[in-house]
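Take a look at this one; I'll ask things after.
The complex appears here minus one protein chain, its other protein chains still in place.
Per-chain numbering from 1; labels A, B and C assigned in written order.
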């Protein structure tokens, strides 16, 4: 459990609290919650709900990054899998739809993993290939249209609620727990961290580093597939042109905000998801603020820099405070 | 002789764009024109490259759907030197290039915004009305124009006020997300009387957001948007959308005719062939509109 | 010669690809298309040159596309709205972009933050700033612009070597010399070999980092000016995604993203390969939007795989030779 909730999350939690506080200032009703048609309703829920795709992406991405890789194709994979789900939704049952979509994500991940682990391509270019071609494949499936569906099952996946909590949030939480259990409950976590920390040494210690790399890309593909299905379910249609566009950058950002180094090694699933929430809290805040949209990117840039500086080991003042806080904890 | 026409298309960022491409192909087949389409993936530099390679291939005419209004002078000069007529589709370019193209088959996006605004003003009457606006992509000229047209149209009516305006990037997902936050920020939607979206896709997303918030789009909150894609008629049939301004995807048809006439008889077409910006509401038999548009590749 | 074989291989791949394209579309084998290739990719060649330095030093710069966008808007507004003479506007924007790069480099070094993220923030910042300047595209009508964009050396066969292509070639050559022949260049490789080690060996790592990002942004600024010549306009959405194109060009050119190895010539070839892929697709003209993307991806894959295969092949005889000696 220590690995799931590490000691190092203080900076991230602090950043989240600060951004939440700012959101409260720009939008006084930010923390209001009410029940609406058996579903919780309020800005906080929006943050969680809208944060779901990036959170799911970051779950896969964090593992890839831990092996010193990167996956630029997740946005395109989202589009592919969303398109598949949408095209099948009205003619097939939900399990079939899900199996097809997640299977496609798995194949995409295998392809990336094959290029990186077997052909030895550099991850950025290897996944750039699918980033470019993948969106084309998605558009091929939808022929550039927005494919809509009305299957209540799939719609429920995007808009339904269990115990008042929207389903996407629960799926993301479930995936976090599942990934955590798989990674930390087996030796996978250790071996992934070893592979990312020093692949040569790990190989010599008998770690199947190729298998590790293949596995993380596959998982990343599956997570992206799920994110794609949820995104499609959310708008009751697959928008192959825009689904997941540029989300790979948000996912990478989330992982880095979550304290995982782009040079591989130590990773934290919880903090990566927290990173995704930080980003979404900021996005929602921007939307609520009522500033003209020309400012969106500027605000984002400033907040990202601020959050990163907060974590910088070199800012000794803050690091000192953290160290002191940590010492007072049991 | 069979004509070869190179068409530098922007990309396929929306259903409307996909429809424009497929309608262009249909029109080309109808007229036995050999149409070469180069997709620019939303990038002006790619469009310039495409035009250059069309020139290198010595096509009979070039169609250009410019991603942005400026920056075409030098490449169009090259086309002119090569004596290849250029027809602009869907958007106009900067005035300094008027002599560089044969004609422009476009709609007027400022006018589109104005039509939407006038409809809203008329429908609301004297009631005070807070409007929220879903803008297109920041920096896109269509977005700026549709905003401008709408703003001028409602400026004459003091009771209409745009209280919130944020970009929804022309997409459904962002339209929904932005509308969600508008609803939260405006007292659960109680303070909103109408939504204006720069395209139908965003409106479809916004309609979902309203429904999820327990509001009745089309009744509690009026909707008006632009493009007339099939899905907005579906919403109209369900009584969830009020009005849309049509932007026809058939820009290539008139363009082919103009080029053919110019090539065969030397007829110089007017500088601007404006397409109609029809206002379509629930009163205009949305089901029929839906059926007629369904097959066009939206 | 360090790094030559992969470059040679990239060159072979380029020539072979060109020959194949020309077989299918004879029009491609003309000076006109070659001239277009250089002109159309001039701005990409310039940013990719800067990106090569950054990547060899072990970093990455995602902000370049946005810097180009900002530059075009700034230049256009300065000349058209604020009445600044073009030259002054150029100097100002180059100073500004250099300062921007220096700031990113300083943040990366001082706070020990990953370049990917710092420059990502830089990308948001520069794009956001250009939105603030103007969301409309601004045409530039200054006479310099028509003079420069009309200037071209005629090549035999109707091709044109334009001013911006010449600027690009000059910058590529300058980049080659800077990287190969100067102390700065050696230090760039040193940083890529290992920052900590380079620092222990007495390289002023901080200063170098600042200078490298400064160079990259400066070249992005120049690319922005070139882009504004190319389109005679300033537009806040121009050059979106160019950072990825230039990274791809650098990597296709045989530079390792892990740093420490690579060459500017390779990058130049990478730019041409990408340009050729596009030319081919444009000539084909039957591809829908999605097939365009798929074809781009497949060709990208084919080139990289071919190149990697050839590099692996080129290594093997070397091992054999060593074996023969023992």
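We take it that a residue touches a chain if its C-beta (ideal position, glycine included) is under 8 Å from a C-beta of that chain, and two chains touch if they have at least 3 such contacts.
In this text, contacts and distances are computed from a predicted model.
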From the list "NADH-quinone oxidoreductase subunit H", "Cytochrome c550", "Sugar ABC transporter ATP-binding protein" or "Hydrogenase maturation factor", give the UniProt name belonging to the chain omitted from this structure.
-> "Sugar ABC transporter ATP-binding protein"
Among displayed chains, the one left out touches A, C
Of A:97, A:172 or A:207, the residue that touches the missing chain is A:207
In the complete assembly, which of C:190, C:210, C:226 or C:249 touches the absent chain?
-> C:190
Would you mind spotting which of A:191, A:213, A:227 or A:277 touches the chain that isn't drawn?
-> A:191
Note that chain A touches the absent chain at residues 185-188, 190-191, 193-194, 197-198, 200-208, 265-266
Which chain C residues touch the hidden chain?
-> 2, 181-183, 185-187, 189-190, 192-194, 197-204, 260-261, 319-326
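Rule of thumb we're sticking to: only the chains that are shown with their structure count from here on.
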Please work out which of B-C and A-B is bridged by more C-beta pairs in contact, and write that pair.
-> B-C
For chain B, write out the residues touching at least two other chains, lowest number first.
-> 12, 18, 21, 138
Note the residues in chain A that touch 2 or more other chains, in rising order.
-> 139, 143-144, 294, 296
Across the complex, what residues on chain C touch chain B?
-> 25, 27-28, 30, 32-33, 36, 39-40, 43, 131, 135-139, 141, 146, 149-150, 227, 230-241, 275, 278-279, 281-283, 285-290, 292-293
Contact footprint of chain A on chain C as seen in their complex = 107, 110-114, 116-118, 120-125, 127-129, 131-132, 135, 244, 247-248, 251-252, 256-258, 288-298, 300-301, 304-305, 308
In their complex, what parts of chain A are in touch with chain B?
-> 27, 29, 36-37, 39, 41-43, 46, 50, 139, 143-146, 148, 159, 231, 234-237, 239, 241-243, 284, 287-288, 290, 292-294, 296
